[in-house]
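Apart from one protein chain that is not included, each protein chain of the complex appears where it belongs.
By written order: A and B. Residues from 1 in each chain.
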Amino acid sequence: MTEFLQFTLGGVSFGMVYAAIALSLVLIWRGTRILNYAQGAMAMLTTYIALTVITHTGSYWEGFIVALAAGLVLGAVIERGVIRPVENRPPLNAVVVTIGLLVLLEGIAGIIYGGQYRSFPTAFSLNGLHAGSVPLGISRNDVFVAGAVLVAALALWALFRFTPAGLRLRAAAFNPRAARLLGVRVGRVLTLGWALAGLIGALAGLLVSPDTFLYPSSMDSIFVLGFTAAVIGGLDSPVGAIVGGLILGVLLNYVGGYLGSNLVPLFGLIALMGVLMFRPSGLFSVSHARQV
Amino acid sequence: MTLLRHLAAALVAGAVIWAASVQLSAFRDFQMAQVAVYVVAIAGLSLLIGLSGQISLGHGAFMAIGAYATALLSTHLNWPWWAMFVASAAVAALAGVIVGLAAARLSGPYLAGATLMLAVALPSLADQFPGVFGGDQGLSVNITAPAALGAAFPLTRWQAWICAIAALAALVILANLSRSKVGRNWRAIRDDPIAAALSGLNVARLRVLAFIVSAACAGLAGSMLAVTTSLVSPGSFTLTLSITLLAGAVLGGLGSLVGALWGALVIVLVPTYVTDVATSHGLSGGAAANIPIAAYGIVLIVVMLVFPYGIQGGLRRLFGLVPAAPPVRLTSPRRPGPADDQAEDHDSPFRRPPVSEHQEEGTP
Partner (left out) sequence: MKSSHRLRLPAAAAAVTAAALVAAGCGSSGSSSGSGGAAAASAPGITATQILIGSHQPLTGPAAPGYSEIAPAANAYFQYVNAHGGVYGRKIKYTYLDDGYDPAKTVSVVHQLVLQDNVFAIFNGLGTPTHLAVVKYLNSTKVPDLFVASGCDCWNNPAAYPYTFGWQLDYVREGKILGAYIKQHFAGKKIGYFYQNDEFGQDGVKGLDMEIPHSQVVSRQSYVPTNVNIGPQAAALKASGAQVVVSFSIPAFTALLKLAALKLSWNPTFVVSDVGADPITLAGLLEAFAKKGGATVSGNALTQGIITDGYLPTLGDGSNSWIALFKKVHDTYDAKAPLDGNVLYGEAVGYAFVQAMIKAGKNPTRASVVKAVEGGLPQGPSVAPYDYSATDHGGMMGAYIGVIKNGAIVQQGPVWTTDTSPTGPVTQYSGTQPAAPASGMP
C-alpha cells in the first residue's frame, strides 16, 4: 500500500512536467496548426541559461525568472525567424523545420556547454515528506513542481479568458481571416502564442532538470512523453493536456514500479493506442462529422 | 509498357552502379550500400506520405523488424541473402497490416504521435526478450561473398551489389505501383477522402495498403542494413532514425522516387562531409564533435526554406520539367483554424487546394 501511494505521488510529479510540455504543444497547435518538435530542445536551452545565471549569482530564483524570460524571447524569435516562412507551406515542411531546429539547438548546446551531465538545483528541499511515519516518496520540491504547473495553467486560462490579449489569441486561432478583418494583428498574436509556449516549456525544463540532469538531449524523452500526453488529451484542448499528462505520468510510474523499467515505453504506446482507438482525436476532442 | 520502361531504366542504372562499384574504393562501395539502404526506406516513407497522405514517425520500427527478421533467419536458418531480403520485407509488411489497421482511423498529428511512440517502444522489446533478440548486444548476421568470386573479393563490394539489386528491384516495383490504378487511388484519397469515398473507393483499405507497402520497403531496408553492418542491436533503431527518414523524405521531395535518392544522399553524405571539414580544420573531440550536428540542423532548416517542395521539387522548377503544379498538391494559402474543420478534413497533411481565388471568401 505504501508502495502504491509512493508510485502514485511520484507519478503525479513527473506527470505535471509532461502536462507542461503538452500544454505548450497545444498552445502552438491551436495557434498555428504546427507541431513543434523542438519544444523540448528549447526548454533545454533555457534551462542551460538558467544554470549559467544561477552559477554566477548564486540565486535560484534569479535563474528561474531569467529562464522564463528567455523562453518567451526564444519562442518569439523562432516564430518570426524560422516558422513564419513555412506557416503557409505544406505542413510537413514545418515538421522538418522544427526537427532541424531540434537538431540545431542540441548541437549549439553541445558546443557551448559540452556534453557532460550537469547538476541542476531545486527550489526546495529534497528530503522526503512523511504522512505520520509513512514516507510518501516525494519531496517538498515535487509539490512545488506540481503546484507551479497548475499555477501556470491557471494563469494561462485567466489570460485567455479575461484579458484583451487572450481574446485576440482566441480569435486569431479560431478564424484568422475574420480576426484580421476585425483589426487583430494576427501575425503578432501568433508570435505571442509561440512566446507563451516557450515560457511554459522553459518552466517544464526548470522543473524536471534536477531529476534528469541537464545535458543536450536531456529533454528528448520528456518531449516524447509530453507529446504523447498532448495526443492522449487531444491537441486542441489545454485541459486535455493536463489530464493526459497526469494519466500518463501516474500510469507509467505504476508500470515502472510493478513491471520494470524496460516496459515503460511499451505501455506508453499501449495507453496511447488505447485512447486513440476509441477517441481518434484524443480524450477531450470535439468530434466533427467527417465521413459522409 | 510502363513495366518494361522501368525495367530498362533499372538495368541501365544497375550497369552504371556496377561500373562505379568496381572503379571506386572499398569504402565508397560501403557508402553505396548505405545509400541504397536509405533510398529504399525513404522511398517507402515518401510514398506513404506523398501518395497516400499519411504521416509516419515510426518507420525506424519497421526497419528494426526487417533487420531482426534477417538476423534471426541468418542465425538459425542460414538462408541466402535474397531469401532473407524477401522474407524480412514480408514480415515487416505483416507488421504494417497491424499498424495500418490501428492507424486507419487516425490522421495528422494523432497518427504522428502514435507512430512516434511505436518507434520508441518497439526496440525495447529486444531488451525484454534477450534470449530471442540478443538483448542490448544484439544478434549478428552472417554474410560472405560467394566463393565463386574468389577469396580476395572485397566484402563491401558484394554488399554494394546485393543492396543495389534490392534497391533497384524495390524502386521498379514502387514506380509501377505509383503509375498504376492503386497509385491513382492513393492520390485520390490523399487529396479528398470524402470525394474518393463517394466515388466508391474503400478509403480505409487503401490507407492500410499504403502502410503495408511502405512498411515492406522499410523492412527490406532494415534487412539491407543488417547485411551491411553484420550486427543488429536496438541501439541502431532509436527515434533519431525515424526522424532522419522523415527529414530525408521531405528534403528529397515527397512522392518522388528520385527525391528519395536525394534524401538518402543528404543523409549519408552530409554528416560525414561536415565531420571531415571540421576535422581538417583541427576541430575534433568534445565540443567540436557537435559542430556537424548543428550544421546538419541548419541544412535541414535552410533546404526547407529554400526548397519548399524538397530538392526534387526545386530541381523540377529549375529545369522547367513541370510548368506549374508541383509534384505534391498545394495547400490553400489561408491560415487554417478550427472554424474550417467543418469544411474539410483538417488534419490531413494535404488539404484540398482552392478551386479559384474567389472561392476563399465563401467558406462555409
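Just so we're on the same page, contacts are C-beta pairs under 8 Å (C-beta built on N, C-alpha and C of every residue); 3 or more make two chains touch, one makes a residue touch a chain.
Note that this is a predicted model, so its numbers are computed, not measured.
The omitted chain makes contact with just one of the residues A:Asn93, A:Asn175 or A:Asn253: A:Asn253.
The chain not displayed touches subunit A at residues 2-3, 6-7, 10, 14, 110, 115-122, 124-128, 130, 135, 137-139, 141-142, 210-213, 215-217, 221, 252-253, 256-258, 260-262, 264-265.
Hidden from this view is one chain, which touches subunit B at 5-6, 9-10, 12-13, 16-17, 19-20, 23-28, 30-32, 34, 124, 127, 135-138, 140, 155-156, 171, 175, 179, 225, 228-231, 233, 235-236, 238, 240, 257-258, 261, 265, 269, 272, 275-276, 279-280, 284-286, 289-290, 292-293, 321-322, 325.
FYI, only the chains that are shown with their structure count from here on.
Chain centres here are Cα averages; for subunit A and subunit B they lie 30 Å apart. Subunit A meets subunit B in the complex at residues 29-30, 32-33, 35, 37, 82, 85-93, 95-97, 99-112, 114-115, 172-178, 186, 216, 220, 224, 227-228, 230-231, 235-236, 262-263, 265-266, 268-269, 272-273, 276-277, 280-282, 288-292. Listed in rising order, the residues of subunit B touching subunit A in the complex are 49, 55, 102, 105-110, 112-114, 116-118, 120-121, 124-125, 127-128, 194, 197-198, 239, 243, 246-247, 250-251, 254, 286-301, 304-305, 308-309, 328, 330-331, 333-339, 341-342, 345-347, 349-350.
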